[in-house]
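Yeah, one chain of the complex is gone here, protein chain that is, but the others are all in their spots.
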């Protein structure tokens, strides 16, 4: 197996999908000639032509909204939001249309679409490019939300998401595009949606994370190990479907949990995780489940973002607090 | 004191604000000649003229976006979203602009605006009119979110919100506009943001709710009383600021809690409440905090909505479960 | 072509082929033959009957919110009758029932929809039609994508997309029209300017002298048409469909008509509509105009219209009876069709809901 960066794995997955299913079509800003501002679609327009890898006008609502129509015509559109933060411009189309069309039409118009969107901090982007909006989409019923943390899962879950007849919001960690790399099978494979991945076992506490935060969680767990604590890491992989069983078992195993994400605290997805854990594993909890998240403030300018995005140190401090509780 | 319906109380609050502060200006769809589709602004255009109660084109993003500019010019705009569900069309302006302008400009451009928006189910409206989107706005730092449950609080918190220099999303329960009525002082008064209200004391369990759900919670608590349980009800009144102390004390007092809202379960605001409760009152919890919410499905057509919106029966069943746990 | 449409053209009167007195403009040979004209007339007449019945049903608490077509029949029927339902699609807003019925949607489903039954939002197997759109203008991007997708797959189908003067102010309308121009998507945009968005008159909706003026800014032809004129609407749409089918791209048609009744069953237009204006507009009733023309051609008369109305009343009675016989909904109705592969969590919620409340048996 070849080692690939996450962006290479995604590119490979997209290429294979275009190759294998002529109904598949990519649309977005700068994805064609330019190969995407992060090169996720590099070379795909040359290979598959401008009618299957389509450069779109600068208008998120119609990138998503026309994808709804493309799906109604029988195609499998893969729109790209250049940044998840600009999904807000299409929010009414995503939560009001993409997520509901199948239900609204009583099954007549399924939405087998995958909405790709990079997000995440500590890459010194301008304002609004780093925001982690996942919780807002989880609270939009009808949508599946996938947030891979490895190159292997990125390709495998992207392939699965494209084949899944339901609409999927596929969030890609900006910071991980090149920093995250691991072994990725050359050929066709899928990783199911809704199955969490145990990154490491731990008997004292489990850190629950997703996307690039899994890297931070793992480093913190290693550091905690050096301090004599046995800390596990659970990578959720997808928020919808949510692997409730894995959460229950992970917490039952050690009695303590910490949830981690890049989004602000209040009504962030971490709240859902804490609520689910205490509903499912209340009697095995030995201490409150702790949340380590960004603060309830807007994503700040680059000069201070390292302090806003949860760092290994903050997670480690949280681990200590949780274990001393 | 006169007994008023909630919509009358809101109208009174808006009238007083226009009367008392010439910087105040109302803008929205059908709020002028028509007095608002729910009559919340009835008579105000006659009293204050078409330049202070302004009928707008059918475009939510510019209703909110122009309010940002009006605020930059030194005015206090009160835009109305005809329905909270259509706030999604303005989501980028609300979470990306209104909520951040003060921080972005380092205090140069405060946003003393109040965004009014009715929401809520069981009134047989067409699709997308009933959706409870509050959690999505709580997860948008920079915004305050107010959800009154009584006519008294509606006028008092609206007045406070208008005077508050920060932007406030003020959610009004459609079902409560006429069904909810209580004593409202004629004159000027305010109800502070961030102070929950104890609707009734209870020694066995507390139901935490907001907006129209408080009515359902109270009925359920009464029914539970008939079954011999002592169930309290806490009305949060505002989600941002959140009265964490009141939550802690309410739960500390009885050791059991149930959170209730009209929005879907996953990543709904109930998750934040459960997370906060277990962080703040873990050691006093005698059972898992239970969530009674809508299902993780889109708001359904009118023929089935009574089963989707949490009913007194569902809450009561939840109370029994929580108390038998 | 319309790319040459200017403020000056727009300031000019809307294109009219059937005069208020029922006479056809000199030299114009209507594409609709006698049979076609009568078919259109019947659809317009039926629409009036359905409107009246739905209003009374709503008043009796037997139907939810309803918005009537009342006054806009020529705009809807004239455009829809230029389509080939077998390959062309209709993407409606919510006030175009005659166009939906022509595509193959049934009156029973329509009544089910307004009664709050999910089944009413299934347009029917093989019917080239998208559901009602409540989120204003959200359907316009769908129409463009649908047209693009059809063409991408080698079909020569055309999409007819309806939206109102109010919806035209939404960002989605702009983004969609612009994309249609860029992709030369086979769409006919029928902007029904009925004078009102609930209580908002068009002059407060836009300062443009005609919505047709928007077309040039998207590089497509625009045409201002008398929306109460069946022939002019049919003629303009026929030309636009031909152009779209030939691969020459989209067209924007402004159908200037008038909402002769309240916005919907919960609206009270006496609060904002000038009575005199309403009377004047009622005089321009598209049914009256067409009836004059049919009379002149000896295609109908009072007796025939009375018979037709009776026939339609019976038809609607039967549909109402069938719709009201729809089995009551159980919890399953909240969960069916949300996902093709529901998350475990939703299935668990469904199980709880069904256990608490077993679905009634039909």
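Residue numbering begins at 1 within each chain, and the chains themselves are lettered A, B and C in the order written.
Assume a contact is a pair of C-beta atoms (placed from the backbone, for glycine too) under 8 Å apart; a residue touches a chain by one contact, two chains touch by 3 or more.
Bear in mind the structure is a predicted one, so any value in this text is a computation, not a measurement.
For the chain that is not shown, the touched chains among those present are A, B, C, taking the whole complex. Touch with the chain omitted from the figure is made, among C:73, C:96 or C:175, by C:175. Across C:220, C:273, C:316 or C:353, the single residue that touches the chain missing here is C:220.
Where chain B meets the omitted chain, the residues involved are 25, 51, 56-57, 59, 61-62, 64-75, 77, 92-93, 96-97, 102-110, 141-142, 144, 164-166, 194, 240-242, 244. In the full complex, chain C makes contact with the omitted chain through residues 3-8, 10, 169-175, 178, 181-182, 184, 204-209, 211, 213-220, 249.
The missing chain lies against chain A, touching residues 29-30, 32-35, 37, 55, 57-61, 85-86, 89, 124-129, 265-266, 295-298, 300-305, 307-308, 314, 317.
Operating definition for what follows: only the chains that are shown with their structure count from here on.
Taking the mean Cα position of each chain as its centre, C sits at the greatest distance from chain A. Distance between chain A and chain B, defined via averaged C-alpha coordinates, is recorded as 30 Å. Note on chain placement: the centre of chain B and the centre of chain C lie 36 Å apart, centres being C-alpha means.
Along chain A, residues 92, 96, 103-104, 141-142, 240, 242 each make contact with two or more other chains.
Contacts with at least two other chains are made by residues 118, 121, 135, 171-172, 338, 343, 345 of chain C.
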